[in-house]
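As you look at this complex, bear in mind that one protein chain is not there, while each of the others sits in place.
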Amino acid sequence: MNSTATEGMREITYREAAREALHEALTNDDRVFLMGEDVGRYGGSYAVSLGFLDEFGPDRIRDTPLSESAFVGAGIGAAIGGMRPIVEVMTVNFSLLAADQIINTAATYLHMSGGQFNVPLVIRMATGGGLQLAAQHSHSLENLYAHVPGLKVVVPGTVEDVRGMLLTALADPDPVLIFEHILLYNRKGVLPVQAGAVDIDQARVRREGTQVSLITYGGSLWKCLDAAEVLEQQGIDAEVLDLRTLRPLDDASIMATVTKTRRVVIVDEGWRSGGISAEITARIHEQAFYELDVPVQRVCTAEVPIPYAKQLEEAALPQVSDIVAAAQRVVNGHG
Amino acid sequence: MNSTATEGMREITYREAAREALHEALTNDDRVFLMGEDVGRYGGSYAVSLGFLDEFGPDRIRDTPLSESAFVGAGIGAAIGGMRPIVEVMTVNFSLLAADQIINTAATYLHMSGGQFNVPLVIRMATGGGLQLAAQHSHSLENLYAHVPGLKVVVPGTVEDVRGMLLTALADPDPVLIFEHILLYNRKGVLPVQAGAVDIDQARVRREGTQVSLITYGGSLWKCLDAAEVLEQQGIDAEVLDLRTLRPLDDASIMATVTKTRRVVIVDEGWRSGGISAEITARIHEQAFYELDVPVQRVCTAEVPIPYAKQLEEAALPQVSDIVAAAQRVVNGHG
Amino acid sequence: MNEAPKPLPDNVDGEHALALFTEMVRVRRFEEKCAEMYSKGAIRGFLHLYIGEEAVGTGIMQSVAPQDAVVATYREHGHALLRGIPMNVVMAEMFGKQEGCCRGRGGSMHLFDKDTHFIGGNAIVGGGMPVAVGYALAASMRGQDAVAWCIFGEGAMAEGEFHESMNLAALWQLPVVFCCENNFYAMGTALERSESETRLVEKARSYKVTAEVVDGMDVLATEAAARRAAESTRTGNGPYFIEFQTYRFRAHSMFDAERYRCREEVHEHELHGPLRIFAARLQASGLLDDEKRAALEAEIAAEIDAAVAFAEAGTPEPVGELTRYVYSEAHV
Partner (left out) sequence: MNEAPKPLPDNVDGEHALALFTEMVRVRRFEEKCAEMYSKGAIRGFLHLYIGEEAVGTGIMQSVAPQDAVVATYREHGHALLRGIPMNVVMAEMFGKQEGCCRGRGGSMHLFDKDTHFIGGNAIVGGGMPVAVGYALAASMRGQDAVAWCIFGEGAMAEGEFHESMNLAALWQLPVVFCCENNFYAMGTALERSESETRLVEKARSYKVTAEVVDGMDVLATEAAARRAAESTRTGNGPYFIEFQTYRFRAHSMFDAERYRCREEVHEHELHGPLRIFAARLQASGLLDDEKRAALEAEIAAEIDAAVAFAEAGTPEPVGELTRYVYSEAHV
């Protein structure tokens, strides 16, 4: 997990890894195309597809008008029509304009048609806060979609995952939503030279530990790893579990870490009430009731629309110090 | 809770009670108006506003074109402009077309404006399954909205609440979403002759019991009361707690019943993963960890888009027998 | 109808005209049977009948090629039948049986068929439009000569998805034929209370989309319009918009008390109904007489009875199958 390149490995940013995956998919499969606002001439709002227009042409790197509902829905139709569209929605807040197409159509077609029409659609969106973009650009709404059967929701936190999950999502016959945290794009990580598709079924232990499990995903993964370092200095040995996929959840990996450490902190940038951390807490409660000595702690975003001012935004989002404090509480036995 | 009228009480359907509340609000406050698809000439898709057009005129009973985003958003603007709009969205699935206005605008304006612009908007929608309306008309998506700070979410299960909560919602300075379960409209209940506004802060015990708590809301309330009858015959004394409001949740009432019975079943017509029942489980886990002998049981809708065929729909939705079985499990100590 | 019915124009093939008529009668009788089955409780949920609008779907389908896709609404039984989905499986679907085209999961509002590229059956008003655009995009990117036929009511034109979909289709010059079935009501909302501009073609033109309005009660007119649309679209001229002016003779759904219009208005339209006027013309041309009509009706009645029997004899999908088709069973 550290960022020094070793043999057979290379250092790369999350942005670059996402870009490589797109590039590979576009190169290897004629059916793949990328569509969304400003993916072409502008180069992608987070510069992920910079230069692709020249390389793949306007047919396959398709700038769309501002019309989230139509171009996401067009992704559904194109998927049914035999293509493998990758639709980019700039920011998760804007996806609410396409919520009807995602929830009422993409998620239901296979079932309503009695198995006839699957929808092999990939939707990528940026999520999360931390850039002072305020209440209409900073939310973590992935849990809204993780609630919906028929969808799969993946949340790559590492360069390997952002690269590999796109390929896996494209191979999936059903709609997959990929949430990329805005703070990760510039983050570096190491990647095997021969990186490829990765599974999207299993959570992964990113750091082994024995005394407390920090369960998390996406942007918060790195805060948890930092917290684990701090905890180590305090003599607390934390395990960090990266969920990687929010729907379906990998119960087995969750229960394995819970059983191992018997103390749990869940860190999730969504709002606390009704977020994915509630679901994980409920599953632990149901499936590992007798394993815990103290209740699970949730470290989530405060229940406010994210404010602009730096100190307010920081206070709203989960921070390393919050995670450390929560871990201390569970380790010291008062949950 | 039974439906025989006693002194000072009268029997009334849920539809009629909703209608009375609307009528009272329209009569007493010039700022109140009703807007939505087919609320006027058609009489409301569930006939709640039948005859209102003649009585209050087309200005205040406002048929809208099919344009959920614009007329919900117009409700926001009208609320800011000094009116007290009641917007009706026919069915919760269609509200996804207005999700942007509800989540990105209505829920954020007060905060983004630093307290300057509150949005006294009431949105009513029908929710739930049971009429074989299939995957685009039968879902219970209230949890999507209950996740969002800035909104209040109320779920009247009784005639008193559907009547009173509308009035309370109208008096509220902030956006309130009212979810009316489609199976309740024809249900009868008794109402005090002098019915009026009711609180929306507190859950309410609808049936006292000592051995197990059935925590629920909306359409499932009646299934829980029926289950409690069945359980009684089996010698199990169940308490039924009606949440009434999903945001904010009334933790005190939830913990009170949990502490009393030490055994909990949560019944919620939303999908299980990431639903409101997960949040309640998590809160019980956090706040009443040492009170429980067996884990909480969740009885939810199966994780499928609701199918059309009767037997499939029944199998998908929580049924009395499922609730009874879950209660038996927790009472018998294997959660 | 005071005027004497006009015979058919000379260039119309008699057998073809009779086939069109038969198709329309078949849809009408099917819908009547559905209403009957609904009142018996064999069909449940929402049921939206196409009675009165048969000339529209019949005309359209004449130009729908095998490789084309159709995206329809919740009022789509007629389109499904006309597109060639066997009546048995449509009826079985409405009975909620395993033998139904969607194994009982879709019901009346969600008919689907892979063989004929019938992509719903969508009960979200406007929801099918982006899907049709996307299908056409796939066809055009794959170099296929397939057109996406997107069918919707005039009420749907107020939805944002109409606007966004028209613009995308026009901007990218995609082979979509937008077929607006203007029956002048969206549930209880009359067109003039739903659109500030009721000349719907003006809307299509504001996207630079070729648009025409046609008498949706005249099956020859609807057929001709669809043919023009197909020709234009298939030769790469981008999307096409047709407003079919028609009328719904029945209630919006089985729950509708029809308080928003009077019996006389409906009756007036029934007098000029698509079956009635076309039957008269066929008679005037000597193509139809009582005997032929009776034979044709009998054949249709037999097909419908067989479909009901098929549906009744069908198997309810076992409850153990509930969670199938939420995700695909194997990677494709």
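For reference, chains read A, B and C in written order, and residue numbers begin at 1 within each chain.
We adopt the following convention: contacts are C-beta pairs under 8 Å (C-beta built on N, C-alpha and C of every residue); 3 or more make two chains touch, one makes a residue touch a chain.
Nothing here was measured: the structure is a model prediction, and the numbers come from that model.
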| item | value |
| --- | --- |
| Of B:109, B:179, B:217 or B:271, the one touching the omitted chain in the full complex | B:109 |
| Hidden-chain contact residue, picked from the options C:167, C:182 or C:285 | C:167 |
| Identified contact with the non-displayed chain, of A:135, A:165 or A:198 | A:135 |
| Among A:37, A:160 or A:279, residue touching the chain not depicted | A:37 |
| From A:93, A:216, A:245 or A:261, residue that would touch the chain that is not displayed | A:93 |
| Chain C, residues in touch with the chain not shown (by the definition above) | 158-164, 166-167, 170-171, 193-197, 202-203, 205-209 |
| In chain A, positions touching the absent partner | 37-38, 40-43, 45, 50, 63, 65-70, 93-94, 97, 131-137, 302-305, 307-312, 315-316 |
| Where the unshown chain meets chain B, residue by residue | 33, 59, 64-65, 67, 69-83, 85, 100-101, 104-105, 109-118, 120, 149-150, 152, 171-174 |
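FYI, only the chains that are shown with their structure count from here on.
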| item | value |
| --- | --- |
| Centre-to-centre distance between chain C and chain B (centres being mean Cα positions), rounded to whole Å | 36 |
| Averaged-CA centre spacing for the pair chain B and chain A, given as whole angstrom | 31 |
| Geometric centre distance via CA averages, chain C-chain A, whole Å | 41 |
| Sequence positions of chain C contacting 2 or more other chains | 102, 104-106, 110, 122, 124, 127, 160, 326 |
| Of all residues in chain A, the ones touching two or more other chains | 69, 100, 104, 111-112, 149-150 |
